[in-house]
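After the structure tokens below, expect a handful of questions from me.
This part shows chain A:
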Amino acid sequence: MPVNEEARVGFYICHCGHNIANMVDVTAVAEYAAKLPNVVLSRDYKYMCSDPGQEMIAKDVEVFKLNRIVVASCSPLLHENTFRTATSKAGINQFYFQMVNIRENASWVHEDKEMATLKAKDLVRAAISRVVFHKALEKKKVPVNPDVLIVGGGISGISAALTIANAGKKVYLVEKEPTIGGYMAKFDKTFPTLDCAACILTPKMSAVLKHPGITLLSYSEVSAVDGYVGNYHVKVTRKPRYIIEEKCVGCFACIDACIFKEAKFSDEFNEGLSKRKPVYIPFPQATPQVVLIDDKTCIHFKTGKCPQTCAKACDRNAFDFDQKPVVQELEVGTILLCTGFQPFDAARAPYYGYGRYSNVYTSLEVERLVNASGPTGGHVVLRDKSKPKSIGIIHCVGSRDEKTNKWCSRVCCMYSLKLAHLLKEHTDAEIYNFYIDMRTPGKGYEEFYDKLLNEGVHFIRGRVAEVSDWAINDHEKGKLVIRVEDTLIGMVRRIPVDMVVLAVGIEPGKDAQDIRRMFNISCSNEGFFLERHPKLAPVETFTDGIYIAGACQGPRDIPDSVAQAGAAAAQALALIDSGFVELEPNTAFITEELCCGCQVCINMCPYHAITFDDGKGKSHINEALCKGCGTCVAACGSGAITQNLFEDQQILSEIYGLLVE
Partner candidate 1 sequence: MKYLYYPGCSLKSSGKHYEISLLAVLQKLGIEVEELENWNCCGATNYMSINENYALEITARNLGIAEKQGGDEVIVPCAACFMGFLKTQKYMESESGIRDRVNQILNHSGLSYNGKVQIRHPLDLLVNQLGADALTRTVEMPLKDLKVASYYGCQLIRPYATFDDQWNPHTMDDIARAMGATPVDWPLKSRCCSGSMTSTMTDIGLRMNYVILKEAKSRGADVIITACPLCQFNLECFQGKISRKLKDDVRIPVMYFTQLMGLAMGIPAKKLGLKQMLSPSLVLN
Partner candidate 2 sequence: MNASSSEILTQGLTVKLEADLDKNFGETIAREAHGEKLFGCIQCGNCSAACPLSVWMDYTPRKVIAMVRAGFKQEVLSNRTVWLCASCYQCTVECPKGIKITDVMYALKREAIENKIYPKNFPVPILARTFYSEVKRTGRINEIFLLTNYYLRYNIFKMLGYASLGVRLFMKRRLSLFEKGMTNRKEFRSMLNQ
């Protein structure tokens, strides 16, 4: 076993209560370690991470003149920092420390105590032979750029932007749609209080626009991200509106003047239930109040032969048909992703007849139908303009289904109740809710359910099997027949209705995977952004300085999204106010004398950390950009690249320790 005469190792093994001690004979390991070369002291202790455990290290360093520390306990993810700090408090460099994970790697994964103990001994031996060759290293501090990028201008992004800007920081809010507001802008009322969604949202939207600390980049998308925590370099592509944003005052004269007298094209904001012109504004309170031209339907862009009556009507000369996408570059220190969700595509549940029967609607369509500024002015009418006398609302569409989305979308029960209430109010129809389980966990939610129960809305427990127009008696003729087992009564029922509403679930946004790759974060299996820890770090990601909030992380409603946005904002502000970030010193460096200037390493580095110094004819690594992946170290034919904490001698003696008793 390799020996370093100067090294005096203190070894500690933790019981972790029963977590380790039950499967690993900790006393035996401690006794074994005591006999290894360089080991001056070996102890076992119930909880090394406790205050007395940490203090013990400090005392031992002083008494036994230790200069290396090895702790065998849990995962470094959990406590490496704890013990590094304890080591440094004891007066020795924190990188003279090595941690051995004998919990996840031994006690938790084995059933044979003898073998688990043997494995623990091997791992401990490897760590001890490695730590004697550790060198003293310093963490580098780099300042944090206080500016923040927020991607997504739904309610989460809006809330976070206002919070951070109110704290005096500069915020760039990037929204891919022509307006901010997200899905909430489409909703009529919000559950369970039934406040009007627009009334509570639009003031926030205009606050964003007016806030001196917020730069709103609407109709824009992030196209590249570079850099590292505290110092991100971002490229944002601004899509052409063909309108000069600063000049447009939102008078809509151009819309009236458009050569299309009638609106002809499907209106996205109203879920296709109404029409718009090629020059349009998504909705009256759109923010910013700037029109845009849809170049796929505009005659000018299709044929080049339009008299451009719109532009002529604009007395502010706001039109610019030659606009091209513009890339804007931003420097920010932290990034919040609030990119939201997409609703389940109802056509993927063909048994409910969406797209086949015209009176089958999605919940979002109905949100627009009940909205006073919606396509029908708030009159709930079917496509033939008649008023429905009976309406069936089907819960869990696309959710809780192995074939589509396995998860519960969390919001559908409550919004179905809300729609039931609104539809009842608007039409006085018989309303049926078909549910599998009624899930109302939220403040005032169960009470809202109780209110609905007593409003005469029918609740039938059972998953609807099919919606069809197959009538078997006069009563069903001309209706949509819902087939369901009323599981509480134990009978199959056929319920004829005029209108079917599909409570579509929440799923990851279309572009979630692209965003994930661009920002170098992870997604969980179902495709929502993965938080660093489901309980203790719900808005952080595994990439430092990048936070997530809202439905991009998982299905959630407005109150939860806003709360999460606040949490993400607080995390970002905490980082900004700490002023700097410490970089791990496990970076690579080039010994210039050995570098032959072949530049092989430069293209290998996935983080663009290596540049070539033409003057010297040598490569150079930017420590701040290097993530310590080690690729270049292996690639360098001259052996000119070394990586801190992973020097050859350290790795080789670790391997030796592992293999040779």
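Basically, contacts are C-beta pairs under 8 Å (C-beta built on N, C-alpha and C of every residue); 3 or more make two chains touch, one makes a residue touch a chain; residues count from 1.
The candidate set was assembled so that all candidates are chains of the complex that A comes from, given by their letters.
Remember, it's a predicted structure, so these values are computed and weren't measured experimentally.
Applying the touch definition to chain A and the options 1 or 2 in this complex singles out candidate 2.
Residues 430, 438, 449-450, 453-454, 456, 458, 460-461, 471-477, 486, 488-496 of chain A are the ones that touch candidate 2 when the two sit in their complex.
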